[in-house]
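The block underneath contains the structure these notes are about, expressed in structure tokens.
As you look at this complex, bear in mind that one protein chain is not there, while each of the others sits in place.
We just call them A and B in the order they show up, numbering each chain from 1.
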Amino acid sequence: MTLLSLSGVDVHYGDFQAIYGIDLNVAEGETLAVIGANGAGKSTLLKAIAGQVRASAGTIAFDGVDVTALPAHKRVPLGIALTPEGRRIFKSLTVEENLLVGAHSKRPGPWNLRAVYEAFPLVADRKDRLGTNLSGGEQQAAAIGRALMSNPRLLLLDEVSLGLAPVVVEQIYAALPTITGQGTTVLVVEQDVNQSMRVADRVQCLLEGRTVLEGAPSDLTRDQIASAYFGI
Amino acid sequence: MQWINAIIQGVLLGGLYALLAAGLSLMFGVMRIVNLAHGALAILAAYIGLVIVQGTGVSPFIAMVAVVPIMAGIGYVLQWGIFNRALRMGGLAPLLGAFGLAVVLTQLMQLKFTTDSQSLQTGSLSIASIRITEQISIGVLPLITFAAGVIVIFGLQMFLSKAPLGRAMRAASDDSETVPLMGIDNRQVYALSTAIALGTVGIAGMFLGMRGNFDPNYGQAMLIFAFEAVIIGGLGSLWGTLAGGMVLGVAQALGSQMNPSYGVLVGNLVFLLILAFRPTGLLPKAVTT
Partner (left out) sequence: MTIDTPAVHVPRPHAKVRRATKSSWAGLAVIVVLLLAAPAVPYVLDKGVQGSLVTLFSLIVMATMWNLLAGYGGMLSIGQQAYVGIGAYALVYISDTIGLDPFMAVPLAVVIAGLFAYPISFLAFRLSGGYFAIGTWVIAVVLMQITLQIPALGGGIGVTFTGFSDLTPGRRIAYVYWLSLVGVALAVAVTYWIMRSRLGLGFTAIRDDETAAASLGVRVTRSKRFVFVVAAMGSGLAGAMIAANTLRVQPDSIFSVNYAVFMIFIVVIGGIGTIEGPILGAIVFFALQQWLSDLGAWYLVILGVIAIVITLFLPRGLWGLVSGDGRIRLFPVGYRLVRAAPEP
């Protein structure tokens, strides 16, 4: 069953068009990775799905409901959660308070403080620390935990590995099976192609705001991906 | 003895200034809006109280029970009507909107209530006092006002640190773009912040009217005193605001002791001195709001 369905989505920032007529479908329970070079429009795509930017054309449907015109704060109660680029942890709040703010929509589900602490021991250790005093990896883990607190049906992860040490990235991705195991659908955006190929059921590659390649990792060759990624 | 008396009166007066300043601090803390209509709104609260007291004959303390929710409602409407839109326009728009509002409110109050001084009568309470020594006695009403200031500041502090809405306000203050991703409508959080801020303005306005005379133009002085309390105390600290209010109150009381016409001037000069030599205030960021 299709959980998220985009058809012909355009996004503009003023006169600048960031994505062009994107079609995208994610089935419930699936993990999709959107890959592409810097500036390919990956983060914009996630923002459009979460409602942080408006689609200037096309439709976005979530579980059969047209959400194109809904503001971000009304999409969260439906079950869409975004871990934004740059993590955006609330700096003057403690880690635990960050998680509690994430639970604002009170959506019922398996995720609560205890479940997040179990999935991310890194977060549990730092629960009383202020957001401003966290390392990059701790911020990333807390940001994912914060998104999970809304018990999303669709979790959008933006550039999880960006700027983090490989060992930290590994720790964070180790929690992904726990998340998908709860039936959560995941859409991950990555510049790190290898990381995406390992975790995703399917990948979709963007180039300059357009889809240039999609398929299951096992069906795609390295050369196909490289040429789609760089546009050569 | 007169000087000690002046200091005590000044400290108590500082409670009123802190009460006035709390709402200004809260709105700045959450939205970075400096509400230039703050003083005019405090005077509006006093006039609403006056209308209720004169219309029903109840005591100002009973009237306060109605004034606070009325002011909170006005705050909610103002945020949706003016400030949320001004925030989206960005730049100087929130300040210009607030300034326009201050002028319009002041003029409307002049038209409705004239520029004659008014006060809220508290009967025997206005002269009741506790005698400490032969020369020093503490007025009961100033003491109640001071206690109200401490309670409001303590209450706001607890609300911000413990309540879910207070948490959302701090989150909005940190990063307003990310808050909607938590399923929270910023504009609603802002409207509730302004409602709470103006609720405290309602309390402040009522005490202001009980402690002395007011007229529509008095809002200008109230805005300035509240601002001085905030800056003397240090931005972003509610307890600092209380301390700042007390410093300002003591400075004004000592100035008046020197010469009755010097009170406000000495208060202003102390403020400028602190701005010159300790611009971060007395208790900078001791507690985040």
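Of note:
In this section, a contact is a pair of C-beta atoms (placed from the backbone, for glycine too) under 8 Å apart; a residue touches a chain by one contact, two chains touch by 3 or more.
The shown structure was predicted, so the numbers you read here are calculated from the model rather than taken from an experiment.
The shown chains contacted by the absent chain are B, with contact judged over the whole complex.
From the options B:4, B:130, B:163 or B:269, the residue with contact to the chain not on display is B:269.
Remark: the omitted chain is touched by one listed residue; of B:104, B:151 or B:258 this is B:104.
Only one of the listed residues, B:65, B:89 or B:147, touches the absent chain: B:89. Where chain B meets the missing chain, the touching residues are 28, 32-36, 82, 85-86, 89, 91-101, 103-104, 107-108, 110-111, 220, 223-224, 227-228, 230-231, 235, 261, 264-265, 268-269, 271-272, 275-276, 279.
Please note the rule applied: only the chains that are shown with their structure count from here on.
If each chain is reduced to the centroid of its CA atoms, chain A and chain B end up 44 Å from each other. Interface of chain B with chain A (complex): residues 164, 167-168, 170-171, 173-175, 177-186, 288. Listing the residues of chain A that touch chain B in their complex gives 50-52, 71-74, 76-77, 81-82, 84, 88, 90-93, 97-98, 100-102, 104-105, 131, 146-147, 150.
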